[in-house]
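Shown next, in structure tokens, is the structure this report addresses.
Note that one protein chain is taken out, while the other chains of the complex remain in position.
This part shows chain A:
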Amino acid sequence: MRLAAFLLAAAMLAGIIAPFVSATVAPAHAQDYTAGEIVLSDPWTRATPPGARTGGGFVTIANTGDTADRLVSASSPVAKHTEIHTMSMDDGVMRMRHLPDGIEIPAGETVALKPGSLHIMFIDLEQPIEMGTPVPVVLTFEKAGAVDVEMTVAPPGAPGPKGKAGHKAHGDQ
């Protein structure tokens, strides 16, 4: 009885630890980019459905310094225009707005551009965004200057850089 419980506990523990062990062995999945006090991690976008004319890009921005900085603009060869946008859901209504003044990154804080929220908006795509073809983007900060990043590409509509969520098979295709 106690042995069974022990084996069960050991199995559960192994199950919990295994992903982390393999994660440390594998190379870091996403590149971090540093410019001055700004650290950018996990830049990603989504493949666009055929004929789609817009796309959304996401990235996590940390300001490790002690003065605020500001993401003032973005550009990419994949689109005619690249803007900084906010999106909100109020009472079930999606509203999206251009942020002409960009996004403030307060000192010591991290701001996440993510689905359902702040994002880089690619407008008038020159070609579809495709899985396996990372998207180059220049993010320009008031203080840290221009940073070149490459956004990895998740499936169309994916909720995260890996596809993830409840629909693994779909995300992996």
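By definition in this document, a contact is a pair of C-beta atoms (placed from the backbone, for glycine too) under 8 Å apart; a residue touches a chain by one contact, two chains touch by 3 or more; residues count from 1.
Please note the rule applied: contacts and distances are computed from a predicted model.
Participant: Unshown chain, UniProt name, "SCO family protein", "pre-crRNA processing endonuclease", "Sulfite reductase" or "Cytochrome P450"?
Facilitator: The record for the missing subunit names the protein "SCO family protein".
Participant: Since one chain isn't shown, list which residues of chain A touch it in the complete complex.
Facilitator: Its contact residues with the unshown chain are 46-56, 85, 87, 89-98, 100, 115-116, 119, 121-123, 155-159, 165-167, 169-171.
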